[in-house]
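Note that one protein chain of the assembly has been removed; the remaining protein chains are unaltered in position.
And then chain A:
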């Protein structure tokens, strides 16, 4: 199943998990130690993150390690930054227009 990445990062716990495993790959148990929620709940969040391709699984022996798909995160980052940049530019232009009009009035 494919999931929407924006839905995946809409949840605060999942964002915290992302931040955590951005530092190093972790097993679900290690992730769970950092949260006050059940192991099952952590697994569910990890599954959603995996299904949205934000996180990948790797088997090492009998353990599964979860790590961040940096490229996928960058995609979201770029997308939002572009949108944000449009507004920043627009508003900076408006600042300029406003100060020009104010000077004319004096």
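Methods note: contacts are C-beta pairs under 8 Å (C-beta built on N, C-alpha and C of every residue); 3 or more make two chains touch, one makes a residue touch a chain; residues count from 1.
By our rule, contacts and distances are computed from a predicted model.
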Point to revise | Chain not present in the shown complex, as UniProt names it (candidates "NADH-quinone oxidoreductase subunit A", "SRPBCC family protein", "DsbE family thiol:disulfide interchange protein" or "Monosaccharide ABC transporter ATP-binding protein (CUT2 family)") | key: "SRPBCC family protein"
Review point. Footprint of the hidden chain on chain A, which residues?
Key: 4, 6-7, 9-10, 12, 15, 18-19, 22, 73-74, 76-99, 101-102
